[in-house]
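Here it is: the structure, laid out below.
A single protein chain has been omitted; all remaining protein chains appear in their positions.
Coming up: chain A.
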Amino acid sequence: MLDSILAGFVTYTKSLGFNFGFLTSVYERTIWIDGISMTLILIAVTIPVSLVGGGLLAAALTSGRKYLSVPARVFVELTRNTPTLVQLMCAFLVVNMLISKALGGAQYNPFSPFFWVVAVVGLHIAAFHAEALRAGIESVPSATLEAARAIGFNRLQILWFVEFPLALRAALPAIVNNLVNLAKLTTVGSAIAVGEVTYASIMIWSQRDNVIELMIVILLLFSLINLLIARTGRWLENKLKVPGLGI
């Protein structure tokens, strides 16, 4: 059933001048499908990591406590201003190797290439979220904060119930942009052999002459994912919209 549908698809696209012949090979087909699902999983896992990381970094940046804000600022500047690919190499080839050494061999190292992609891309985007949120937090009027203190909120409650909700509304468009970038950035995983869609495609097209076909699919896939992210962002913006609040 599946085979005949695939065969039909391959024959039809061939008549249009495209070579999707790899789909009839179970081995290549599996690599490719696994690549697509790996990309989806990477994005789904990295988004929450970036959001939590961004929230914590923004909280540290605006805490007014030097021992929190200075390290957070250094991290944000380093992360924002250096290439993600280099960061990933550095994490995987240097940090990961040092961990392996310290633990007495790679077989004892619990950190996989997948982990390093999620960590590096997640924290890279977190630095951008943090800047957007920080600007939002700093734009909360001091009178509103004084009212929150006067009611008896502590520092964390003010952050959680007043500053974050207001900052999030102001920062949401920027955060959605960051998430679109995040989705695209997961392709750096191919550099350390994480089998996401570009890695899988490279493996297939290096055996066959079908770069254009696989490129088209990759471009369509990311367009679709990012359309979904942008739509979700829009939906959230509308949901959080407060009548009479000018953000």
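As a convention for this text, contacts are C-beta pairs under 8 Å (C-beta built on N, C-alpha and C of every residue); 3 or more make two chains touch, one makes a residue touch a chain; residues count from 1.
Here is the rule we use: contacts and distances are computed from a predicted model.
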* Per UniProt record, name of the chain withheld from view ["Benzoyl-CoA reductase", "Polar amino acid transport system ATP-binding protein", "Cytochrome b" or "Formylmethanofuran dehydrogenase subunit B"] -> "Polar amino acid transport system ATP-binding protein"
* **Given A:14, A:65, A:101 or A:149, the one touching the chain that is not displayed** => A:149
* **Residue, one of A:2, A:26, A:44 or A:245, that touches the chain absent here** => A:245
* Asked: Residue-wise, where is chain A in contact with the chain that is not depicted?
  -> 141, 143-144, 146-155, 157, 161-162, 165-166, 169, 242-246
